[in-house]
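The following block contains the structure, expressed as structure tokens.
One protein chain omitted, others in place.
Now for subunit A:
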Amino acid sequence: MNTRKIEILVGLFVALGVAAFAVLALKVANSGISGSGETYTLNAKFENIGSLKTRAPIKVGGVVIGRVEGISIHPQEFVPVVAMSIDANYECQFSDTTSVSILTSGILGEQYLGISPVIASDSAKNTCLGNEVTNTSSDVDDLDDLFGVQSKALKDGDLVTDTKSALVLEELIGQFLFNQGSE
């Protein structure tokens, strides 16, 4: 067999291998939020995280915006702290009154974090992004001014205080029995 034919067949073989790699990388694996793209980290303290795992999705209204990066125990308070890595596009967009809850997808499904977002006010966004705070007329309409409290926007490393723990079946039954007993 002449060299040219062999070289063509080897070329086909290598091209097929590269094509298989491309299929696996693009079609089979998630080329989405994992690893690629800028992220920032928020922390949240829970009483009980149930069976939440690292790499569990973080969703806003069902749309994945990040993944759980790590779960650790708070060194003094002995409650679980969840580190959430969230798409950097959403930095300084949520107010610190935003709540995070541990939810379950389906009846037997995996647990994930659901964020119920409260959108940060314009002035809080600007402070968070490090811009000069300018008193524009739109600020007057802010809820902050209405209630007379200054809210902050969440940035890298901040702690979310408003959290709802996972539902644990035994605790639910315990509460139910306790309530029955007190009646």
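Everything below uses one rule, namely that a contact is a pair of C-beta atoms (placed from the backbone, for glycine too) under 8 Å apart; a residue touches a chain by one contact, two chains touch by 3 or more; residues count from 1.
The criterion applied here is as follows: contacts and distances are computed from a predicted model.
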Considering the UniProt annotation of the chain absent from this complex, which name among "Acyl-CoA dehydrogenase family protein", "sn-glycerol-3-phosphate import ATP-binding protein UgpC", "Cytoplasmic protein" or "Intermembrane phospholipid transport system permease protein MlaE" applies? "Intermembrane phospholipid transport system permease protein MlaE"
Which of these touches the unseen chain: A:Ala20, A:Ile73 or A:Ala88? A:Ala20
Looking beyond the chains shown, say which of A:Leu12, A:Ile119, A:Leu159 or A:Leu172 touches the absent one. A:Leu12
Could you list which residues of subunit A touch the chain missing from the display? 3, 6-7, 9-10, 12-14, 16-21, 23-25, 27-32, 34-35
